[in-house]
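Every protein chain except one is present and positioned as in the full complex.
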Amino acid sequence: MKLAGTASLPAPPDEVWSLLTDASRLSRLLPGCERLEPDGPDRYKAAVKFGIAAISGKYAGTLEFAEKKPPHSLVLKMDGKGLPGFVKGEGRIQLAAKGNETELTYTGEAQVGGLIASVGQRMIDAAARKIVRQFFDSAKAELASAKNAAAESASQPKSRAKGK
Amino acid sequence: MTTRYIGKPLKRKEDPRLIQGIGHYVDDLSLSGMHYAAFLRSPYAHAKIRSVDLSKARHASGVVLALSGADIDGAIQAVPCAAQIPDMKAAARPVLARDRVRFVGEAVAVVVASDRYAARDALDLIEVDYEALTPIVNPEKAIAKGAAPLHAGHKDNVAFKWELEGGDLKAAFQSADKVIKQRIVNQRLIPVPIETRGVLADYKPGEGQLTVWSSTQIPHLLRTQIASMLNFPETLVRVVTPEVGGGFGTKLNVYPEEALVAYLAIQLGKPVKWIESRRENFQATIHGRDQIDDLEVAIKRDGTVLGLRCRVIADLGAYYQLLTPLIPTLTGLMMTGCYKIPAARMEITGVFTNKMATDAYRGAGRPEATYLIERVMDLVAVELKKDPIEVRRKNFPQPKDFPYATPTGLIYDSGDYQKALDVALKVADYKKLRQEQAKLRKEGRYTGIGISTYVEICGMGPSSAMPAGGWESATVRVEPTGGVSVMTGSSPHGQGQETTFAQLGADILGIDPSQVQVVHGDTSIVPYGIGTFGSRATAVGGTAVYKSLQKVKEKLAQIAAHLVGSDPERMVFADGKISAKESPKKSVAFGQAVSAAYVAKTLPADMEPGLEATTFFEPSNFTYPFGTHICVVEIDAETGDVKLVRYVAVDDCGNVINPLLVEGQVQGGIVQSVGQALLEEAVYDEQGQLITGELMDYALPRATDMCWIETERTVTPTPVNPMGVKGVGEAGTIAATPALAGAVADALAPFGIHHVDMPFKREKIWHLLQKGNGRTQ
Partner (left out) sequence: MIPASFEYHAPKTLEEALRLVQRHGDEAKLLAGGHSLLPLMKLRLAAPRYVIDIGHLRGMSYIREENGQIAIGALTTHAEIESSPLLAAKCPLLSETAAQIGDVQVRNRGTIGGSLAHADPGADYPAAILALDAEIIAANTSGTRTIPARDFFVDMLTTQLQPGEILTQIRIAPRRPLSGTAYEKLHQPASGFAIVGVAANVLLGKGGKSIEQAAIGITGLAAKAFRAEAVEHALTGKAISEKVIEDASRNAAQGVEPLSDLHASGEYRREMARVFTRRALARAIDLARKGPARGSA
């Protein structure tokens, strides 16, 4: 299955880059991500519970960053296995500045096997697109709230900020 | 012999119990202390097995046993392949994968529990560490330079190369006016019997007796193989075939689960049952067809076909099952169809890929042959701008040419292809069909007429050509109280032999069919038999029954003649009496003569008591049913939908014992072909995932997809057996796909399209119409 597209994110490429490469923040963006722990340089162990409505399953696997060219591009590799089957994918992400925002372009390929491949064919494409959509919605929200938090703390008198 | 019952449309004796749901299939059987097995199957098409951890599964509630390939190493032999092709590479499948899996669905571990729910749940607790390898799915890529071999010790993925050539091919192509080339694909199918596979095994340690109930077509062969695979005495193995909900060739096989379930029962000392799920059936029961045929035909301008060359790539899957390599060779044998083509050559490359094995599926290699030669004839007609009927007629052998020797080395027993064609043309009113078509084309409607004139090889068959022997057995015993037991080595699973053999017994012995009880499928009761497949139950099995009945009849004639003082050669068996032909008053009741054989007080001198005869019948040849099918379709130009408008089938299966059953076989066979032509395709994606994994995604033909099938018969008896019967179980399936393909191509002819590969799915047809931009020629 192939995926490709673009998304506009409300922050400059530097910020988007740090969001994407910070495991604790990234885990909040990945739909159903229950755990994302470091497992070596640029490598993480992941546990994800993902589904659409009643159809859901738990997957355990790895997430890897590769070919990092901050803040312009990187490759994300992931590998997950669960009772519903296995997923293996690779996505190339490119960031381009657009004023104060970032235009993110992605191309990716995923292989799906096991139960979901044999009985879920008609849903796989749509499920993948949904995951991508949810990811970017979460990314936008995360970037927007980070911006607000930064703006808030910038507008506080220094003494109060220290008090915190 | 009276023919009061033979040739008559008697309703089946089998049906009342089946329709009422009181027959017994494997899953209806229940034994005290029965446990259930469940199999863990690979989700990868190609992978190394690093480890299998059964510890959690073994501790799960209800689980009594869990085994992986490592646990049974050496205890059970590999899945057998009976077919022998010279120089074929080894590709035996271990009953449980050991170090590597090579197709999605390959069994990796088995769990036995006290109920089927616990067994299934325990599968989720098994942890297998797979190292994924690159799967090879496309057979042409599998044999391309540099492709990694799937089997250790092989240098490539060529399983075998097989060649057949006859006649002077060089001369044929040199003297041709034209040479037509065409690539044809016969797609992989999932056979889908309504009952999936299932096995129940029971081992009695005291007696040392192993009993295996299996939904099989070949109880005796299965028994021999299980004994072999488990190194268990064959004399202590009993195989029983309960009702079977369809086989279609998928159950003409020996599967790892059959040996494993027997092994588990022996290990546990408790009965073990396994019922295959539909998904398992799709992944791990044999698939059908899957050939790519590259054809070259040498023709003369007047339509004579001089020679035919065909290169076949047969996608066999990862391992052999029982007859996997044999099937495409049957395509070679029948490649010249019902035509007098003097020269022919076929080269087959059998290829390993990461898929389930292909093997015999209704027609087993012969639908592929009829499909390719009939497409050839249509393409010849298009090339020469002739009517497809005339091209066929031009190349038919005449009745006087029979027995007809083909360049492929076969001898067709009897045939009158012109007659079947003429009947079909008349029933279909072919001229009128063409006139209708011309009229509709002017209205912008696209109908097509397809024709298939076929011959097929069945009544399997002379033992010299059959891997496990091709004879069949029958014991006929008249019981002391006058009932007749027919114990046949055939193993009918829907064919109706309980009825047809009773018809034979009734007419030969002059009694009522209700007095004749046909027994089959129990290796402890019936003599060793080969089984039911290859349209042989009547032609071969029936002939064995016929001969045993004749032996018993002869003995009864002697007894009766002795009792009434008459000539044993002049006795008539009718209406429950045995009487002297010239003086009918000199008669005894059938039961009286029978009784005399057992009570043994009034027997002729030197006659042994008892009334039992056994025959092992070896057929001298195959039989060759033939016919003509004509099909009309209409294509919806907006959606690409292909609708069946009309179907005419004229079939000649020689003499007929029960026309109802013949009708049923013809209709069922045709519908199965409609499935291949319009709806079905087993699809493996690039990762070797079977993405048509359930009936939700694999469309089977339904009654609402069909038009009425108009059937007719011609009768050209075979000299191969005394009843002159040929066989008809597969003929419908063999005949129909080219009729459908021809009709679709004919409908698309105005767009310059003359061949489309099956299945003719809507989007495929729609795309072709888009490419043609609706331009007609």
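Think of it as A and B in the order they're written, each chain with its own count starting at 1.
Assume a residue touches a chain if its C-beta (ideal position, glycine included) is under 8 Å from a C-beta of that chain, and two chains touch if they have at least 3 such contacts.
In this text, all values refer to a predicted model and were calculated from it rather than measured experimentally.
With the full complex in mind, choose from A:Lys77, A:Lys130 or A:Lys147 the residue touching the hidden chain.
Selected residue, touching the omitted chain: A:Lys130.
For a quick check of understanding: of B:Leu679, B:Ile709, B:Val728 or B:Ile753, which residue touches the chain that isn't displayed?
Missing-chain contact among the listed residues: B:Leu679.
Of the listed residues B:Arg4, B:Arg98, B:Arg120 or B:Lys586, which contacts the missing chain in the full complex?
Of the candidates B:Arg4, B:Arg98, B:Arg120 or B:Lys586, B:Arg120 is in touch with the missing chain.
Check the options A:Ala4, A:Ile55 or A:Ala149 and report the residue that touches the missing chain.
That would be A:Ile55, which touches the missing chain.
Which parts of chain B face the unshown chain closely enough to count as touching?
116-117, 120-121, 124, 277-279, 638-639, 679, 683, 691-692, 694-700, 705, 762-763, 766-767
Extract the touching residues of chain A with respect to the undisplayed chain.
Residues in contact with the chain left out: 52-57, 83-84, 115-116, 119-127, 129-130.
Everything below uses one rule, namely that only the chains that are shown with their structure count from here on.
Using mean CA coordinates as chain centres, what's the chain A-chain B distance in Å?
52
State the interface residues of chain B toward chain A in the complex, per the touch definition above.
43-45, 104, 124, 132, 279, 282-283, 685-687, 689-691, 693-694, 696-697
Which bits of chain A are touching chain B when the two form their complex?
83, 85-86, 88, 111-115, 117-119, 121-122
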